[in-house]
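A protein chain is absent from this complex, but the other protein chains hold their places.
First chain written, first letter: the chains are A and B, and each begins at residue 1.
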Amino acid sequence: MAVKALAVLAGLALLAVPPFLPKYFLEVLISILFFAYLGLAWNLLGGYAGQFSFGHAAFFGIGAYTSTLLLLRAGLSPWLGMLAGGLLATGFGLFEGYLSFRYGLRGPYFSLVTLAFAEMLRVVTVNLKVVGASLGLVVPSQTNALLFVFADKLPYYYVIAVMTAVALAITHRVAGSRLGYCLVAVRENEDAAEAAGVDARGAKLRAMAISAFLTALGGTFYAQYFAYIDPTITFGPAISIGGLLPAIVGGAGTVLGPVLGSFVLTPISEITRAMLRGRAGADIMLYGLVLILVISFLPQGLMGWLRARRAS
Amino acid sequence: MSGGLFLQAVVSGLLLGGVYGLVASGLTLIFGVLRIINFAHGAVMMLGMYATYWLWMLVGLDPYLSVLVTAPVFFGVGVAIQRIVIEPNRDAAEHNQLLLTLGLALFLENLALVLWQGDFRTLRVPYASASFFIADTLVEVPRLIAAGGAVVIAVALYAFLRGTVLGKAIRALAEEREGAMLVGIDVGRIRAVAFGIGSACVAVAGALITPFFYIAPDVGESFNIMAFVVVVLGGMGNFLGALVGGLIVGLAESLGAAFLPGSLKQFVVFLIFVLVLLFRPEGLFGGARGR
Partner (left out) sequence: MSQLDLSIESGEIVGLIGPNGAGKTTAFHLIAGFHPPSAGTIRFKGDSIVGLKPHAICRRGLARTFQLVQPFAGLTALENVMVGAFTRERDTAAARRHAGEILDFVGLGPRRDTAARNLTLGDRKRLEMARGLATRPELLLLDEVMSGLNPTEIEAIIGTIRRIHERGVTLLIIEHVMQAIMALSHRLVVLHHGEKIADGPPALVARERKVIEAYLGEAGDGTAP
């Protein structure tokens, strides 16, 4: 109960405070919510269904490239292009998921195959001149709200805040629904779940579809916010890891976990980078250390630790 | 394409494939005994390359000779990593152990980035461009030595596993864990030793390629992926499979580079990976299954 009250208060603060924040803090907050959003998207497949994807960059990249290419080649607003990207990513996710689940890939082998799929997309994109190859694509940045381009950071903040809120709502809804219970059952014991009438493959595919769709929307946001995308940023392992870390650290398989995880991790990264100016890599090094520590001492993530403390 | 280019591609592929085989041998040994997929394998290789580089720069030690130093040192590093990070979590869920090695990889790669920056370094030995021709095919000496060294070490490792008491204990643990425990094998020690040997293998592989490969914090990443492909292709835990698989992957990559534009050779390798994972997860030669 206390957690929920705190969460509501935090939510209100997140709505009301930003207009008064200095630019730098606003940027950090956008970063925090961005990774919280990606974490929430990953969490549906990774946390609830227990299928640890290391290749969510595939969906991110599909989202980013689809909306950007539709904008550049057909003048389509990214607000709509976003949805197209989401649908394409969902299709790819179902394809990838169907093959993996049909052929019984579980655990680390599933992780590896998702990584391979993402890398394949990256390599193809690097070698396709028509989508910019390794030079990437520049997103037009003349201010135009209808084309998802804003002069200021504040509107971007509210976009990602709404996206995060929606992802939270979806997660909450799924967790309490038939799908949620079935996913957790599959995660805990797939054979027993089947015996109890759960269509394991169907449940996993549903989780994959939602997860892929949401992740792709994140890709479009990134493209519009940073106005530049390339194969390494969008299809590379860094963004895959960036999405799963907050979920793991915060608590995979919980609603608030990814958000909590991002609120802890992202500031750490920012502070480290600020303290060690010019020393690239210090923040990720710390991430690695945090991951090792969390797995070793808090395997259920921060949410699990909080719950254990409340129980005792 | 001409026969000459094809032959050239085959030779390059086999030479690099030998190195892949050594890298993969280490990974497959670690998997066979500890049953974990070591994401930090490439990072250790990278550290081995840096160690070789600094030994050359500071002490003038030839990279091939420095193997005598790097091998035992990185054996120790491997044992330390296993004892400190991995062993305490040996009962954790499989996916958590994978994340553990991922965290280790992130830590080590970025530690290198912080310490030595991201600039490419090269190790220029006087014989770096030594080469000769067999018929019309160019063979570069450093690559030949690397491949040769890799094969020699892999064969020596194989002999060790077959012939010595320690080697047999390692195999016993890999094949039949409970039986091994029953006959009094010190499981903890063997696990540390196996990880140490695997780390030494990959560090030495790194040392061997420094005369012709750039050195940078992210160099381990591509070898990491290659190692996974080779290990899955050859069969998880299958030593011989790792060697042969290394040659096959090296060949596929090299022929891919010759036939396909740009960097699409990587696509070929990943495609093989996905196909093997889906349709023959036990690998060509049989190993642990992914199901």
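Definition applied: a contact is a pair of C-beta atoms (placed from the backbone, for glycine too) under 8 Å apart; a residue touches a chain by one contact, two chains touch by 3 or more.
Bear in mind the structure is a predicted one, so any value in this text is a computation, not a measurement.
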Touching partners, among the displayed chains, of the absent chain: A
From A:Ala2, A:Ala16 or A:Ala195, residue that would touch the chain that is not displayed: A:Ala195
Chain A residues touching the omitted chain (full complex): 176-178, 181-182, 184-185, 188-189, 191-200
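Here is the rule we go by: only the chains that are shown with their structure count from here on.
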Centre distance in Å when chain A and chain B are each reduced to the mean of their C-alpha atoms: 31
Complex contacts: residues of chain B adjacent to chain A: 37, 85, 88-89, 92-96, 98-100, 102-114, 117-118, 217, 221, 225, 228, 232, 261-264, 266-267, 270-271, 273-274, 277-279, 281, 290-291
For the chain A and chain B complex, residues of the former touching the latter: 50, 52, 99-100, 103-109, 111-113, 115-117, 119-120, 123-124, 126-127, 133, 237, 241, 248, 276, 279-282, 284-285, 287-292, 295-296, 299
